[in-house]
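Of the protein chains in this complex, one is absent; all others appear in place.
The chains carry the letters A and B, assigned in the order they are written, with residues numbered from 1 in each.
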């Protein structure tokens, strides 16, 4: 059975070195008719969580193919290289990369892991598994090689998972708030929150935003007004807005400006969205307040 | 009738996010046999003029295909998404993007707009029209779908056009000069002017260059000597040259150095090229001096 013809490739290799090009070349050599679509190589070095977040955002838009992802601080060490099969048949069916949490979130978005194998380790440890182990595995899948021929099955429960993003509710009489981790700041300075719109209780009409310390909960700035909108165009220039972004997440945005700069936040910061509420103070679904 | 097999893609998406990769994936999903050639994604965020300039420079070198361009500060608002057909049959025949001036200059370089349609608006406004509206339209054209099936025709005169670049002549007895806006500074620091070589009157032998304020005309530096040359190789190291560049524009260059740094200019600065002239002072073809 022929395999897919597309490899979707994401890494933290950057573009100053020849790493990305060499991986393309290796795939072309092993699977000449496969094409490679770069999902991005600008992930901060070793930032596994950032790579996982990018994959989760992208995965629903990908057609049939193999996802090859490499953000790999443990290269050459004891961490496993894995290939995962998603439970869904549309979209990308296979995911190849290190077993460090980079892949699992995206696969779970696609129906979960149907099968997982550990790729064979190279005889001598390499500092470039992307070239020597992972790209050949992705190419083999394009060539129709079955997943279980690439290595031995591993228990899905043993796969490394990343911690869930911080997200919780806080409140006091007449005031309610949610706190959410910032999952991404994009090139335009839009601040994507880990929280989805449904995480805001119906009773909470968001009026202000402030940044809080992600460990202590200490307030890092005075509250700023924010307005819930459906599109950028509803905002005045310089007005801070809260909208549902193209990935279905809550995002803080500024029309033709950088909300991240305005708020002085980055990936991993914690944001509090607060407003009046006629409901009694509540503790949210996560049922905890780490502060 | 089959459509073209190539999409030429330009945007201000940058490469730190997965936006470019997702657009590639969407095109691959809708038009599996199309290939995508990236014309560049480093346009400064929201700089429609820069994107238009890049397209105008590139367009004569493109083969058959669809140009997909996205620099779109008004995404999700009232601005239209359009697909334009060029009057010429060689080169790229279709241009897809926002109706904000990004596309028209390039199409006019290719014989003008033969047909323009407004793409159907998405039911809910999106912050990612590149993925949700424009890429599917480009893919549809690759699949042979006729332009007028993508939306309703619009009057070409209604298309948004960018202001023409500043360019005018100034002079006093015995001295003549032209002023031109800087249209681009490339990676090597070459300073491309909006002016073409033919814009310099025959009677004007350029000897000096200086930077002038683009609104007030105030002189921002002492004049520097500059020499008209045919190639970099005619220059000594450190010598400022004026040549016709690979796009047919006048450009200020420094051999193995950055003319932009030397002159402290960027895109949008105004440059005055002056020299002796035996002709009486003149007002040039544009017939105006905004200062």
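Everything below uses one rule, namely that a residue touches a chain if its C-beta (ideal position, glycine included) is under 8 Å from a C-beta of that chain, and two chains touch if they have at least 3 such contacts.
The structure displayed is predicted, hence computed values, not measured ones.
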{"item": "Which of A:10, A:37 or A:75 contacts the chain that the document leaves out", "value": "A:75"}
{"item": "Residue of A:125, A:248 or A:266 in touch with the missing chain, whole complex considered", "value": "A:125"}
{"item": "Hidden partner chain, touching residue among A:17, A:148 or A:261", "value": "A:17"}
{"item": "Interface with the unshown chain - residue positions in subunit B", "value": "6, 8, 10, 15, 35, 37-42, 54, 57-58, 61-63, 184, 186-188, 190, 230-233, 243, 245-246, 251, 253, 256"}
{"item": "On subunit A, residues whose C-beta touches the chain left out of the figure", "value": "12-22, 24-26, 28-29, 32, 35, 45-46, 73-78, 124-128, 131-132"}
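The criterion applied here is as follows: only the chains that are shown with their structure count from here on.
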{"item": "Gap in Å, rounded to a whole number, between the CA centres of subunit B and subunit A", "value": "35"}
